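Heads up, one of the protein chains got dropped from this complex, but the rest are sitting where they should.
By letter and in written order, the chains are A, B and C; residue numbering begins at 1 in each of them.
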Amino acid sequence: MITSSSPQPRNYLNVAYTVSSWLFTLDHKRIAILYLLGITFMFVIGGLAATFVRLELMTPQGDLLESETYNKLFTIHGIIMVFFFLIPAIPAVLGNFLLPLMLGARDLALPRINLLSWYLFMIGGLFTIWAILAGGVDTGWTFYTPYSSTYSNTYVMATAVGVFVSGFSSILTGLNFIVTTHTMRAPGQTWFRLPLFVWSMYATSLIQILGTPVVAVAILLVGLERLFGIGIFDPSMGGDPLLFQHLFWFYSHPAVYIMVLPAFGVVSELVATFSRRRPFGYAFIGFSSFAIAVLGFLVWGHHMFTSGQSIYAGLIFSMISFLVAIPSAIKVFNWTATLYKASISYDTPMLYALGFIGLFTIGGLTGLFLAAAAVDVHVHDTYFVVAHFHYIMVGGTVMAYLGGIHYWWPKMTGRMYPEGWARFSAILVFVGFNLTFSPQFVLGYLGMPRRYHVYPEEWQVLNVMSSAGASILAVGYFFPLTYLIWSLRYGPKAPDNPFGATGLEWKTPSPPPTYNFDEQPVVEEEVYNFVPEDTERKPREERGEVPHARA
Amino acid sequence: MNAHQEHADSADHHPAVSVYYVVFTALLILLAATVAVAQLDLEPLNFLAAALVATAKALLIMLFFMHVRYSPPLIWLVAFSGFAWLLILFAITLADYFTR
Amino acid sequence: MDKSFRLMPEQASSIAPQIDALYYFLILISTVMSVLIAFLIIYFAIKYRRGSAVDRTQGAHHFYLMEIAWIVGPFVVVMVIFFWSARLYFAQARAPAGAMEINCVAKQWMWKFQHPQGNTEINDLHVPLGQPVKIRMISEDVIHSLYIPAFRVKQDVLPGRYTTIWFEATKVGQYHLFCAEYCGAKHSEMRGRVIVLEPSQYEAWLAGREVAQPPEVAGRRLFDQLRCNSCHVGSGMAGRCPPLDNLYGSTVRLQNGQTVLADETYIRESILRPTAKVVAGFQPLMPSYEGQISEEGILQLIAEIKSMSPRASESGADEVKAKEGQP
Partner (left out) sequence: MPEHDGALAHQFHDYGQQRRAAELAMWVFLVTEFMFFGGLFLAYLVYRYRYPAEFALGSQTMDVVLGTINTLVLLTSSLTMALAVHAATVSNRRMLILLLWGTIFLGTVFLGIKAYEYHHKYVKHHVPFAGQEFHAEPEHRLGLATFYNLYFLMTGVHALHMIIGIGLMLVLVVAAYRGGLTGPRSIVVHNSGLYWHFVDLVWVYLFPFFYLVAARGGGHG
C-alpha cells in the first residue's frame, strides 16, 4: 500500500504484505481495514440498487423495471444498507481500529473472536450476494410474515441465512467491545477519562448483545416456517403474524440506535477536536447514550401503530418514543454549547460533523411526527417515513462516518487526504442529500406509500426532484471514494497528530505499530485536556504544518 | 509460568464442595415439588406455580453452580440483565395481547 | 381526482383537519427548534472561528441549570404533543355509534367491498357524504393495509382476524385508496378510488346497480346450506346448542367461568374453532368449519347472526360494550 524510498518505521501495515498476513491477522487494525473493504463494497451495491430505485421513480409508470424487479431492488437496498453497511460501518471499522488505541491497549480483549466476526460478516454477505445473483429477494428489509414465510417465492432462505449469520458477527463485535472496555483500559484511565467515542461504542455494544439474538430467533422462525412448515407466524397454521413484528422490532428499533449512537460518538470527538474544547456536559453526553440504549428497548411498537396492535399498547409505545427524544436533545444542545467560546476550524471532518448535527436534528424531529400515533396513522408506510430515516441514517450516520473516516484517515493510513477536494465533496453531499430527501417528506404527507413501483402522476414533480438530488449525492460519494484511494499513494505524509487532538490514539505514530504503543501509556490527565495556547493556534494549514493539497 | 499462576485469580472464590451437594438436594426437592403441584388442578395458578418453582431452581443454579454469588458486582449485573431484558420483552408484548 | 401540484393533501374527512392541526403544530415546533440550532451553530462557528480575536475566557456558566433547562423544556413540549396525539388516536380508532358498516375482503391484489344493501364492488368504494362509515376488513392471504390519504386513515388488514377502520367523508369527490402494506409483486397496483357522493346520489347509486343479495340474506342461505339450523334453531337437536337470537352484542358466559362479548371476532372464532370458547351449559359438539367457508361467506354469516339481534346490530357490539361500562 504505502511505497516510500526512505525506510519506514515498522507499523501495522508494513510488517507483512502477504495475503495470508491479512486473512489470518489478529491485529484489530488490520481487521478494521478488512471491514472497511467489505462494507465499502456493500455500500456500492446498496447504492446501485438505490440508483435504480430512483431511476424507476422518475416516471409514474413502471417503464424501466418490472414490478418484481423493483421490489427486489428496494429489498436488497434496505437489507444491504442496514445489515451489511450501516450497522457494521462505524463500530466494526472505526470502533475496531480505535477502541484499543483509545484505551491504550495492545489489542481487543478477544482478537480471535474479532477475526471470526469478520468472517461471519463476509459469509453472511456472500449468502446475501448469492441470493441477489440467484434471483433476488422481495420481502422488504422487514421480512413481514406471512408474506416472507409463505407467499414470497424468491430467495428468502439464502437472505435469511445471510442476515442471521451477520447478526452473530454483530453480536461478537459487541461482546468484544464490552469486555475490552471493562478489562483493557490503561492505568489511570477511569470511566470519566474515556473519550465519548468509547462511551457510545459501549452503549452500542449493549444493544447489539441484548437485541440481536431476538431478531436472530425471529429470522430463524421465518426460515423454519418456510422450510419445514413449522407454523409460528402464519395464521393458516395457527400463528399470529404480529408476533413476528414484535420480535423483529424488539431488535430493529434498538438497531436504529446501533446505527446512530456510534455516529454520536464520532461527532463528539470531531466537535471537541475542531473547537479545541472539552465537550460541554461531557457526562451528560456520555450518560445520554445509555439512556438511549435502555429507553430504546421500550418503544419498538411505534412501528406497529396501524398493525392491529392494541391501541393501549400503542399509547405506551408512543409515550416512551417521545421520552427517548430527550437524551438525543441533550446531545444536540451540548454539542451546540461546545461551540460557544470555542476556537473552531473548518477542516473537512468538522464540516461533516456540523452537517450531521443539522440533518440529525431534522431527522429526529420528524421522528416525533411519527411517534405521535395519530399522525403516524396517516404517514405510516409512506415516503414520510422513508425521508425520516434517510435523514438520520444517511444525513446523520453516513455523514458522521465520512467525517470519522477523514479524521482518522491519517492515523489509519499515514497519509493526509486532499483537503480541498474533501471540503468540496462534503458540501456536495450535503446539498445532494437535502435535495433527494426533503421532497419525500412532502410526498409522504401527500400520501405516497413506500415500496411503490408505480404512483399517481401528480407526484412526478417531487419524485423527479428527489431523483435529481440522488444523482448529485452519488457524485458526492464518488469523490471521497477516489481521492481517498489516491491519497494512499500521493497524499502528504501524516504527522502523528495532524489535528492537534487529545486522546491516546494521537500519541502513537501514524500508522501505529502492531501492538499500538511502544510503551504502555498511563493516563494522568483529564480527557479532552486542550492546552490553552492550542486554542489560540492558527489552523494547521496556515501554520504550514500540512501542505495544502489540491489535486 | 510460575509467579503468575499463584495469583491467577482473585475474583473467583469457589464455594466448598459441600455447598454443591446442598444445592443439588434443594434442586431435587424443587423438582419433586413442581411435579407434585402439577397433579393438582389449580388453574390458572398452575402456570404461576410452575414458573415460580422453575425460577427458584434457576436462581439456585445461577447463584451457586455458576458462582454468581461469589462473583464481583459486574457479573451480577450481567447475569441479571438477561432476566431484566426478557421481562421487558415479555411484559410489553403481552400487554398488547392482553388488551387487544 | 385532483391532479394539481400541491404540498398538502385534500382534507376530505371529519378527522383530517384535526390531524393536520397537530401536523402544523409539529412543523412549528420543529422549525423553531431547527432554526434555533442552525442559527446558534452558524453564529458560533463564525464568531469563534480559529484565529478570530474574541474573548474565550470560560466564565462560570450555570452548567447544571442549562442541562436541566434543556431536559425539562423538551420534555414539556413532547408531553403536550403526546396528549394531543393520544386523544386523536383514540378518536381514529373508535367508530361512533350508528356507523354504516361495510365489509371488505382484501387479497393479492384487489379490494372487495360489500355494502349493507348487498352491493359489491372491487377496488372502488362509494360512500355517502356526512355519514360515519365503518369498514370491517379481513385478508385472504398476506397483510394488506387500507389507506385513504384524503381521510388521513389507515389500518392494516390481517389474515385470520378482523380489523376495522372508520371515517366520515366531508367533501364530495374522488380520492385515492391505496394498499400501504407491502404485499408482493403488485402491491403498488392494489389501488382504487373512494367516491364520496351526496347521500341521495349514494342511494341512487345503490339502487342503480344490479343488486346482489344483502349480506344477511346470503348468510341465511349459507346458514341453511351448512345445516346450521339443524342444531341452532328450529327442531332437530334444538336445545343442545346455544340459541343465536339476540346473541350479537350480548355477554356470553363460558364453560370455564369467563365471559366474553359476542362481537364479530367471537362469532368468527366460534364458527371456525367452536371449542375455543364453549358456552356454559353446553357440550362442545359443534364441528369446525375451518377451511370450508370463504371469508366473504363468514362475513355474510355474521351479518345473518347480527340480523337476529335487531337492537344491538344497530349500534354495533363495541358500543353496547361501551354502554355497559365494561373495559
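Quick notes on this structure:
Here, a residue touches a chain if its C-beta (ideal position, glycine included) is under 8 Å from a C-beta of that chain, and two chains touch if they have at least 3 such contacts.
Every value quoted in this text rests on a predicted model; they were computed, and no experiment measured them.
One chain is not displayed; in the complete assembly it touches the shown chains A, B, C. Shown as candidates are A:73, A:90 or A:105; the residue that touches the absent chain is A:105.
Check C:56, C:112 or C:273 against the missing chain and you find that the one touching it is C:273.
Annotation: of A:90, A:115, A:160 or A:218, A:218 touches the absent chain (contact as defined above). Chain B residues in contact with the hidden partner, per the touch definition given at the top, are 1, 4-5, 7-12, 14, 17, 20-21, 24, 27-28, 31, 34-35, 38-43, 46-47, 50-51, 53-54, 57-58, 61-62, 64-67, 71, 74-75, 78-79, 81-83, 85-86, 89-90, 93-94, 97-98.
Residues touching the missing chain, restricted to chain C, are 273-276, 284, 286-288, 290 (touch as defined at the top).
By the touch rule set out above, chain A reaches the unshown chain at residues 100, 105-111, 113, 171, 175-176, 178-180, 182-184, 209-214, 216-218, 221, 224, 228-232, 237-240, 243, 246-247, 515, 520.
Here is the rule we go by: only the chains that are shown with their structure count from here on.
Centre to centre, using the average C-alpha position, chain A and chain B are separated by 37 Å.
Once the centre of each chain is set as its mean CA position, chain B and chain C turn out to be 44 Å apart.
Under the contact definition stated at the top, the residues of chain A that touch 2 or more other chains are 242, 308. Contact with two or more other chains is made by no residue of chain B. Of all residues in chain A, only 62, 67-68, 71, 138-140, 144, 146-147, 150-152, 235-236, 241-242, 275-276, 281, 284, 305-308, 311, 314-315, 318-319, 322-323, 325-326, 329-330, 332-334, 336-337, 339-346, 354, 357-358, 361-362, 365-366, 368-369, 372-375, 377-378, 380-382, 442, 445-447, 449-458, 461, 535, 537-539, 542 touch chain C in the complex they form. On chain B, the positions that touch chain A within their shared complex are 74, 81, 85, 88-89, 92-93, 95-100. Listed in rising order, the residues of chain A touching chain B in the complex are 182, 210, 214, 242-243, 246, 250, 297-298, 300-301, 308-310, 312-313, 316-317.
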